[in-house]
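Take a look at the structure set out below.
Left out: one protein chain. Kept in place: all the others.
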Amino acid sequence: MSESILNINKIKKTFGGFTAVKDVDLKVSKGEIRFIIGPNGAGKSTLFKLIIGYLKPDYGDVIFKDEYLNKLELHQRIKKGIGLKFQAPSIFNEMTVLQNLEIAANETNLEKYNDFIKLFGIFEEKNSLGGDLSHGKKQWLDIALASISNPDLVLLDEPTAGLSFEETKKTGEIIKYLNKQGTTFLIVEHDMEILKQIATAVSVLHLGALFVEGTPESVLKNKDVAKIYLGAS
Amino acid sequence: MVLLFNIIFQVTDAISFLLLSAVGLAVIFGMMKIINLAHGEFITVGAYGTVVTAKMGLPLPIAMACGVLVTIIFGFILERLIIRHIYGRPLDSVVATWGISLIVSQSFLIIFGPSTEGLKSPFGSFQVGDYSFSEYRILIIFISFFILVLLYFLFMKSKFGTLARATIEKPITSSALGVDVQKVYTITFCIGAGLAGLTGALYIPTMTAVPSLGQAFIVSAFVTVVTAGASPFVGLVPAAAFLGSFQTGITFFFHATIGLIGLLFAVIMIIRFLPSGFSGLIKRRS
Partner (left out) sequence: MKNSYFVKNKLQTITFIILALIPVFVDSYFVNNISFFMIWTFIALSLSLIWGKGGILSFGQAAFFGLAGYSFGIIGINFADVYGVGIWSVIIALIITGLFGLIVGYFLFYGGIYDVFVGIVTLSMTLVFETFMSQTAGPEWTVGIARLNGFNGMQGMPSIGISLFGYNFEALDNKGYYVILILAILVLYFLDKLANSKFGLILSASKEDRLRVQSLGYNVKRVHMLTFAISAVLAGMSGILYTNWGGFITPESMGLVSAALPVVYCAASGKNNFFAVFLGTILLVWISQELAINGRQFALIFMGLLLVVATRYFPDGMFLFFINFTKKMAGKIIGK
């Protein structure tokens, strides 16, 4: 059994009378590229927000590298070695690409990151304003922001939203490359192509609970998984 | 027994004052998320409109209607010239309406001078034990609740109200369904202005006519709207009830100035500990 980097124990979150996430147990091992999938309303976004500390659970634990994160706020959890990217591209439009990266890297001299920046295909635009980038490059910059400080675990919420087929493939390559350097990935996604391309493990959420887990092949072949996507719950 | 009546009167008087101060602001804020710092000036316009027309000889209720009408027209002009260009910019709406407030209040000072002879309060007063109460202020209390009922039917039961509420929730969707969103906003702004004008018209017989009279209402108005929370229609009455009782209590034990300070502290605490106001509290329960 490989070393666990993220451990979610019996986490539950309700809003008013509605249970968004119920007793989810999740274990992500070091080096994985774990995908979390599920139909709309499955609770993926809520789970994501619970892990990063944007929402507080009703009960349950979030354990990162054997440390309980429960009492820590968002920015404190990040400092422990987590990178994250929200669903909508949230780069700083009024700042240059370099300034964006300076903030994320917490350094003003980014010389040593040149290769990293080239990897994301935004080196040419390093002095352009974030707002002037194409949608695809904005997403890549956003992922770069999440990864530049070399965190142990990177959380991505729908990183391929709005990307073309080619751009999605390139995103997969970038993630695979970083993964080889030692970064673990936890990715919430809808796109099955990138899942087939890079996933090493898949968790399926349905109606707030963990439905099934396994290798990408087994999950994709699973008839019950297909059924929940088609609406029979 | 007499003391009880006195307390009940003070509290309901305070509550209806808060309600009437706030209702115009609440409609505009609830609908368009515009913080109208010129709200006090709308009240002033309604008040002065009433005084001027009453002095011309019109009977008081007609004069009040004129005051309201003038305020609606004033609101309409403002909406067309300025307000509609700053939708969706809450911080800018604060700044712009503050500018309007300065312009109007100072213009009133120039036109009417520091004070104008006011109106006499209609009806008389009656005694209960050692205390005497103004019959007119009791009438205002009833009017304030009547207005609330009217607004409830307007916004909850009428066709306009349904359109208006749909537009608050989803302006783009409403527009796509053929609703003239701009018209809804304009009408709503005018309703808000008219309500503020009505407040001025109703209270002016009990106050001296000074250009800064709106200021007496604006702090109460904001405190009440903020306490009411994101859905003013839901939270307004509980907010006014809570704050009115709180303020009366403090005034009772200390005096009016401390009552005002108490009110301001209350709003600071409410924002800190109950950010969605009373409407948030009510919604969470249901």
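Here the chain labels run A and B in written order, and each chain numbers its own residues starting at 1.
Quick note on the criterion: contacts are C-beta pairs under 8 Å (C-beta built on N, C-alpha and C of every residue); 3 or more make two chains touch, one makes a residue touch a chain.
Bear in mind the structure is a predicted one, so any value in this text is a computation, not a measurement.
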item	value
Options B:Val181, B:Val219 or B:Ala241, residue touching the unrepresented chain	B:Val219
Absent-chain contact - pick from B:Ser101, B:Ser231 or B:Ser279	B:Ser101
Touching residue (missing chain; options A:Leu84, A:Ile117, A:Leu163 or A:Leu205)	A:Leu84
Contact with the hidden chain (one of A:Val28, A:Val62, A:Ala104 or A:Ile117)	A:Ala104
Contact set of chain B toward the excluded chain (per top definition)	35, 82, 85-86, 90-92, 94-96, 98-107, 109-110, 215, 219, 222-223, 226, 257, 260-261, 264-265, 267-268, 271-272, 275
Chain A residues touching the omitted chain (full complex)	52, 54, 74-75, 78-79, 84, 86, 90-95, 99, 102-104, 106, 108, 145, 149
